[in-house]
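Next up is a structure, given as structure tokens.
Every protein chain but one is kept in place in this view of the complex.
Letters A and B name the chains as they come in the text, with residue numbers starting at 1 for each one.
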Amino acid sequence: MQLRELAEKLRCRLVGNGEIEVNRLAPLHEAGEGDLAFVANARDLPKLEASKASAVIAHEGSPPCSKPALLTNDPYLAFVQALRLFYTPDRPTRGVHPSSIVQEGVCLAEDVAIGPLSVVEAGVTIGQRSIVGAQVYIGKGTRVGVDCRFYPQVMIRDGVEIGDRVIIHSGAVIGSDGFGYRKDGQGVRIKIPQVGRVILEDDVEIGANVTIDRATMGTTRIKRGTKIDNLVQIAHNVVVGADTVIAALSGISGSTTIGDRVTLAGQVGIADHVEIGDDVTVGAQAGVTKSLPPGGVFLGFPAVPHLEFKRSVAAVNRIPQLLMAIKRIEARLASLEDTMRERREEAQPSQPASEGGPQ
Amino acid sequence: MQLRELAEKLRCRLVGNGEIEVNRLAPLHEAGEGDLAFVANARDLPKLEASKASAVIAHEGSPPCSKPALLTNDPYLAFVQALRLFYTPDRPTRGVHPSSIVQEGVCLAEDVAIGPLSVVEAGVTIGQRSIVGAQVYIGKGTRVGVDCRFYPQVMIRDGVEIGDRVIIHSGAVIGSDGFGYRKDGQGVRIKIPQVGRVILEDDVEIGANVTIDRATMGTTRIKRGTKIDNLVQIAHNVVVGADTVIAALSGISGSTTIGDRVTLAGQVGIADHVEIGDDVTVGAQAGVTKSLPPGGVFLGFPAVPHLEFKRSVAAVNRIPQLLMAIKRIEARLASLEDTMRERREEAQPSQPASEGGPQ
Partner (left out) sequence: MQLRELAEKLRCRLVGNGEIEVNRLAPLHEAGEGDLAFVANARDLPKLEASKASAVIAHEGSPPCSKPALLTNDPYLAFVQALRLFYTPDRPTRGVHPSSIVQEGVCLAEDVAIGPLSVVEAGVTIGQRSIVGAQVYIGKGTRVGVDCRFYPQVMIRDGVEIGDRVIIHSGAVIGSDGFGYRKDGQGVRIKIPQVGRVILEDDVEIGANVTIDRATMGTTRIKRGTKIDNLVQIAHNVVVGADTVIAALSGISGSTTIGDRVTLAGQVGIADHVEIGDDVTVGAQAGVTKSLPPGGVFLGFPAVPHLEFKRSVAAVNRIPQLLMAIKRIEARLASLEDTMRERREEAQPSQPASEGGPQ
């Protein structure tokens, strides 16, 4: 692609020769001839000059450089958009691979592609241009929107509703039974039928080997634009708000509600039946045992505001000092007590054993 | 179903019109015409009156309400049993889907159903009425009892023994190799062949994407009635007792024994070669590093009795107070020391430098 053309598509300001051809995008340290690199930080400009990159995406305010440049207020975003122009994901041929099993009453919109050895159960509908990889399972009556992409070996059970542009990575299990039992009179656990469903709204992305349980009754819901990393557990009846991000190995217990624009770092755990407010950030490995108000940053187990957590860590580190302070204090006290005793003895020299002796 | 009929099946006491038809079960806030709701708590009775539910399951002692009612000592259990009457899980047609690969020497009892694109290796036996979903793999010589259900994409390796009424959710891997190596003289890790097996006893349920490793030699065993949530790791040679519950993202290390009726909350970790006594509860995110006696509740890393954990958290919160107490004490000490010095100077006004000076 010509640099001039790229400048237009990315809405960047072109400085230098716009006729050059850009063949590839590359991080600065790997960029060679014909590559477009990007410099997020003015510090890296000397590295750029030393590199073989043919052109660069840089910040509007950055000092002039010798290479043709695309200038913008957010070079990283422009680079991401350039990546999206250069690397359009592979589109398999449309249609159903003959080795797949598509049951009756399935409604496939135009340009849907279904890879080999997949199973699409009765009553499923799949919207335009959606791509279903190999060895995928889609259960009865599940509805899939347009422009979705399911990678190989995704498992979606019956009655799941999936919006548009939803991406699901391999090994994810959507709509498995919630973990619910009730003990009978003899203490034996009776399985509570899990008859609810799962809704994944538009623009959701689900990582590899994620598990999202169906509701006991009602709905487990992941709202618009939320992104979930690998190996995350979402229990029955959980509602995750919009534009939220959940990092790997986190788990959200049953009936909990997570707000919009929340960030859960890796290995976070959230108790059941709590509410996490909008814009909350929970730090890595934190364990949330109570509802959290909007907007804070929380750490530790049980999770507390992060300043409190840091104070606790600092406080614990001070305990050895405290022990020493107490030793010093005890020494000073003992010395004072000694002086007092001496004085008293000085003041009453003629009655040496008056107190303790037998009378 | 008629309410009267339901009353009999659930062994509840019927109050009011038993002729009405119940079409559906619903939580109180969602219940409409024709729905049977349940009220676990007398507090919710006003909500019941306001709802459109046609009938209700309520506690024997609860105040009378205007709707026909089924009264029982455990309304939630009765509701669960009603759910089980209303929502019998989908039974696929019996027989083997023609797209599945069933090797020689497989013994399928009557009414077994095997979904599309599954693989059943040589020497497998499957008991009556068991249902094997689509794209499941069952390895050589594995034995499956009666009334089992394996959801799509379950993976069971060779030589596994599975009891009756066992449920395994999608993505679970049963019988993978244990994680065992021995360094040779050059420090290179030699893989220890994992030649043991896995036994899942009757009424066990295994969540989605769970991993249960086969024993190195001998048996990894999950005993009767135990329920395991999603994304749990059970290492080689672990024994999990009966009626135990393990929540999501927990991990149990090699050769550890877990007792009966144990509860492990989410993200719990248990070290290798330890014994967890019967009836122990381990709180969320706790890390157990030693054997635990029966019956306690444990929290934290390293896990301690929960009262001790709470005391520790409270103690850490008191450190700032401790620091202030020490400051106050130091001020009082300094003031005492000053007074002492003054007195002494008062008492010996004529000998100002007697002690410290040269003599």
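The criterion applied here is as follows: a contact is a pair of C-beta atoms (placed from the backbone, for glycine too) under 8 Å apart; a residue touches a chain by one contact, two chains touch by 3 or more.
Worth saying up front: this structure is predicted, and the values here are computed from it rather than measured.
Trainee: Using the touch definition up top, pick the residue from B:T72, B:Q135 or B:T244 that touches the left-out chain.
Mentor: Looking across B:T72, B:Q135 or B:T244, the contact with the absent chain belongs to B:Q135.
Trainee: Among B:A113, B:A235 or B:V280, single out the residue that touches the unshown chain.
Mentor: From the options B:A113, B:A235 or B:V280, the contact with the absent chain belongs to B:A235.
Trainee: With the full complex in mind, choose from A:E8, A:E330 or A:E345 the residue touching the hidden chain.
Mentor: Residue touching the chain left out of view: A:E330.
Trainee: In the full complex, which residues of chain A touch the absent chain?
Mentor: These residues touch the chain not displayed: 25-27, 30, 74, 76-77, 80-81, 83-84, 86-87, 89-90, 97, 99, 115-117, 133-135, 151-153, 167, 169-171, 205, 207-209, 225, 227, 229-231, 243, 245, 247-249, 266-267, 284-285, 300, 313, 316-317, 319-320, 322-323, 326, 329-330, 333, 336-337, 340, 343.
Trainee: Residues on chain B that touch the omitted chain in the whole complex?
Mentor: Considering the whole complex, chain B reaches the absent chain at 101, 117, 119, 135, 137, 139-140, 153, 155, 157-158, 171, 173, 176-177, 179, 181-185, 187-193, 195, 209, 211, 213, 217-218, 231, 233, 235, 249, 251, 253, 267, 269, 271, 285, 287, 289, 301-302, 311-312, 315-316, 318-319, 322, 325-326, 329, 332-333, 336, 339-340, 343.
Following the convention adopted for this analysis, only the chains that are shown with their structure count from here on.
Trainee: Which whole number of Å gives the spacing of the CA centres of chain A and chain B?
Mentor: That pair's centroid distance is 23 Å.
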